[in-house]
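Excluded from the complex is one protein chain; the other protein chains are retained at their positions.
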Amino acid sequence: MDFTYDDEQQALREAVRGLLKQTYGDHEARRQAVASDDGFDRALWGRLAEMGVLGLPFSEDDGGVGAGPVEIGIVCQELGRVLAPEPYLASVVHAGGLVAAVGTPEQKADLLGRLSSGEIVLAAADTSPGGRWTSRADGVRASLDGNAWTLDGVADPVVGGEVADQFVVTAALPDDGGTGVFVVAADAVSRTGYAAADLTRAASVTFDGSAATPLGEPGRDLSESIATISDLTRIMGANQALGVMQSQVRATTDYLKSRKQFGVTLNTFQALTFRAADMYVELELAHSMVDWATMTIAGGDRDVVADAADRVGLAVARAGRHIGQEAIQLHGGIGMTAEYAVGVGTAHLEVLDQWLGNAHHHLTRLSARVTDHELVEAV
Amino acid sequence: MDFTYDDEQQALREAVRGLLKQTYGDHEARRQAVASDDGFDRALWGRLAEMGVLGLPFSEDDGGVGAGPVEIGIVCQELGRVLAPEPYLASVVHAGGLVAAVGTPEQKADLLGRLSSGEIVLAAADTSPGGRWTSRADGVRASLDGNAWTLDGVADPVVGGEVADQFVVTAALPDDGGTGVFVVAADAVSRTGYAAADLTRAASVTFDGSAATPLGEPGRDLSESIATISDLTRIMGANQALGVMQSQVRATTDYLKSRKQFGVTLNTFQALTFRAADMYVELELAHSMVDWATMTIAGGDRDVVADAADRVGLAVARAGRHIGQEAIQLHGGIGMTAEYAVGVGTAHLEVLDQWLGNAHHHLTRLSARVTDHELVEAV
Amino acid sequence: MQLELSQTDREFRDRMREAFTSTVPQEIRDTVLEGRHLTRDQIVESQRALNAEGLAVPHWPVEWGGQDWTDLQRHLWHEEMQRAGVPIPLAFNASMIGPVIAQFGSEEQKERFLPKTANLDIWWSQGFSEPDAGSDLASLRTTAVRDGDDWVVNGQKTWTTLGQHGDWIFTLVRTDPEVKKQAGISMLLIDMTSPGVEVRPIELIDGGHEVNEVWFSDVRVPGDLLVGEPGEGWTIAKFLLGNERVGVAPVGATKRALATLKATAGDLMDDPLVRARVAELENDLLALELTALRVVAHSAGGEPHPASSVLKLRGTVLQQAVSELALDLAGPASLASRAEDDSPQEGWARRAAPTYLNLRKASIYGGSNEIQRQIISRTILGL
Partner (left out) sequence: MQLELSQTDREFRDRMREAFTSTVPQEIRDTVLEGRHLTRDQIVESQRALNAEGLAVPHWPVEWGGQDWTDLQRHLWHEEMQRAGVPIPLAFNASMIGPVIAQFGSEEQKERFLPKTANLDIWWSQGFSEPDAGSDLASLRTTAVRDGDDWVVNGQKTWTTLGQHGDWIFTLVRTDPEVKKQAGISMLLIDMTSPGVEVRPIELIDGGHEVNEVWFSDVRVPGDLLVGEPGEGWTIAKFLLGNERVGVAPVGATKRALATLKATAGDLMDDPLVRARVAELENDLLALELTALRVVAHSAGGEPHPASSVLKLRGTVLQQAVSELALDLAGPASLASRAEDDSPQEGWARRAAPTYLNLRKASIYGGSNEIQRQIISRTILGL
């Protein structure tokens, strides 16, 4: 039982923070990055690859560095702090995680090696239009003709899908055979990119007889692994949200200390400082849940991780909504503007939750299990 | 569409308020009344009879004064303002209401006449131990032997049951024949009185072959009427809760203006005055709902009244909990003491809700109907 | 006390219901009902159609196009308008500067401006807030200095809603820097085509261009465009901001939004947690609507009822809460918020996140909820 980072982890955090500060130290740089064609900073992506950050979760055999969940969490927190639009969660954690979980050794070495080096960007296509967080593919169907697999259907939103070189697609297998995972090259699909409310990019991807390569043993139902990788992504998304919330609380506190109204700084008004205190309470409680959920991953028990994903998902969704709303409210009008980071952070928190699982979703799942245990055990 | 009281209604309010102020102008008097054998002030009850307040809801033919729901609501609000422990809701509104709804002309003239004159106290026995707000009797069974009806079972809580001379009992009819309503004399039952958390009294009443007289036509299922009278009682209970909440907001405001801490009065602290403002917001919104629900009664449509009872029940339960909790919190330690009215008011609000229907109950019923309409129409 | 509308009011309501659907084109009303953005032309077209029927500015003096309605009738007018999806007449014209000119303006100003204001021939903008004068409006710094018959205006306004469409702007300026801060303020009407007026867009977090900065550099304003007396600006501003008893909270529009959400939510309406959330919101909206009716019934003599702050406070909270529910029901589909119309995601789901973000303003603009709490605690509770 230890909630502290070791020296190497601290060093990783500082290195990543330093790099991100060079790029996104000023919110204006973020605005330019999301307005660019790619929607993020390719140069930064390259430097993340050089630092080994893109290969963090993958084994050295696969071209990665074999770090643990705590390290990946640190990176996500730092990305969140500056609202970095890089598709790290989508490409490395989610799509890369799927490849690492179900791919053959050759597939892993190939795809994850090129992902880690920054050569290709992956995106996971696992959600159908109107779909809601399921590991059973319902929008894309796989067909087998001889040895050739093809996919048909639509996936949307595919986060990172606008720039992906390869898609990692969950698709319904023939004859109700469950859900498989396939790799599809970008030139085999048609896609329409768009920006989400936080200006990060996603795409609608249409598969129309698109040639596909099964990941791992062809035709096997992989929905368990798909669910676990979604849970891991949820937990890493919570790390990212934690970084956003930390920045929002800090920005709000700084603003209250500096902004004057009625001839005095805003921290003269007790009603406002108490609300900042409540933001801090939410932040710290969510922080504990994020650390805890991240630590559960090392245990390697699917069910424990699934439970942790729901718990941290609910916690950051609640905290994020509270903090995101209060951050804007305590800033007043300036919090509504795109040129100021705080409102964009609120948008980013919502996008993370609606993408990875919102409070309603996680609460529903936790409610279903509530009579299965007497007490929730933290350790 | 008119939310104002006419002159007669204003006069009624002032008369009742004046009378109650004589008795309960000081909270100490209320403490003594609830500590007395009866648990309320018999002399006040007599004066309420003389003023016609006990006969307010009943027709002149039955010895009452035939006033409308707005007038009864006014009385309940005033009773709530001083936390009067008199069993008006239980005896007049609920038990008397049942008699008026289902009794024969002779039964009404007899029972309601004596109730209006203060000669007898009635109590409605309609809840089984552990039971939750149902118009279908589940704790007391009626049996017919020749022409003689008898009752068996337990009703608890029976509000006002400790002092009742006659019980108005809902009981399951033989052969799944629905629920009937019976009158049972106090000497035909055994009862154990107790105080609720607000120190008003109730009783556990055991029927053991107790001789009973059917109200109205014997053997008919009266559950519809029972439900409607419960709805009416819920709405009048909401009026009473409104009176309590008004007193709590006033007491809290006065306290903030007068109590000193750190050398200044508490209203210097913006975090506290803003919370008082939020209490006022809750109060005013609940007030509107109470007025509205009371006015729906005149229309005479059972379903409309049932809907209004759920809506106002939910509203006062939410507002009452907020206001009751904040009233204590903003008073600090003194709000916790029995000698100070504010904490007792919080207890009274909870007793009203748990007796007549709490937020969970009303929300569940409203949720069941939520797709039956497009919009909720106020008028 | 009675719940039913009188015969007269019932007929009035029926007349409104009928008038709104027949007067304003379906296309415009659908745009409102589905939460899409209106164009300038649609807003103008709608208001002119209303004005032709005497429905644009009923609360104005009768001689300038008003109707001699009761407060309750004005309430019914306002609610039915929202219910039908009719755009509310432009607030800057109908609720703000129109009543101000009618009350404080010279005869010349009335004749020159009121008819065009009612008909939206002039689109007015509001020039009150400044970068360092938000909630503390009285600390504004934009100056107007006398030069002959003219005033010369310098300074910056901000949060000017729809200023990009503005023809004229009513502006609070400091005409006397010597006196106590409220006393030195005046109201000027400024033609936005005047040399030295510059409007710069502010991009909001929902991606929309809704507010602006307005810069004044040596803008010359003829002396007859000052409303009331020099130094009377603060009084006028208070009149303007406290003028409305009807329509303080967007009750009808929020009810409508929730009803639409219920209809579009599909299977999600089978979920007990969703049903409970909707039922709770419907109940809160009912309480709000009834409170609006009580305020209307009690207000007399043109003084704003203090409970207006209750309406503003709770009204914005509920408006925001409905948008939160929409976002949660939209789920992953809400990510497609800036996708084009050919997106496979449904329109309501695509609009959910921008609407949620946009409505954060509701508790900030026009007197933040903190200001409303202060009004309640001071004015009503005496704290």
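List of remarks:
Each chain carries a letter (A, B and C) given by its place in the written order, and its residues are counted from 1.
Going forward, contacts are C-beta pairs under 8 Å (C-beta built on N, C-alpha and C of every residue); 3 or more make two chains touch, one makes a residue touch a chain.
As the structure is a computational prediction, the values presented were derived from the model and not from experiment.
All shown chains touched by the missing chain in the whole complex, by label: A, B, C. Interface note for the absent chain: among A:Ala137, A:Val168, A:Ala315 or A:Met336, the touching residue is A:Ala315.
Among B:Pro129, B:Pro174 or B:Gly299, only B:Pro129 touches the chain left out of the display. In the full complex, chain C makes contact with the omitted chain through residues 272-273, 276. Contacts to the hidden chain, counted on chain A, fall at residues 1-6, 9, 70, 253, 256-257, 267, 273-274, 276-278, 280-281, 284-289, 291-292, 294-296, 298-299, 311, 314-315, 363-364, 366-371, 374-376, 378-379.
In the full complex, chain B makes contact with the omitted chain through residues 127, 129-133, 154, 156-157, 159, 192, 194-197, 202, 204, 260-263, 269, 271-272, 321, 325, 328-329, 332-333, 335-339, 343-344, 346-347, 350-351, 354-355, 358-361, 363-364, 367.
Definition applied: only the chains that are shown with their structure count from here on.
Distance from the chain B centre to the chain C centre is 43 Å, each centre being the mean of its Cα atoms.
Inter-chain centre distance (chain A to chain B, centres taken as mean C-alpha positions): 53 Å. One simple way to say how far apart two chains are is to compare their mean CA positions; for chain A and chain C this gives 38 Å.
Across the assembly, chain B contributes 273-274 as residues in contact with two or more other chains. The residues of chain C that reach two or more other chains are 370, 373, listed in rising order.
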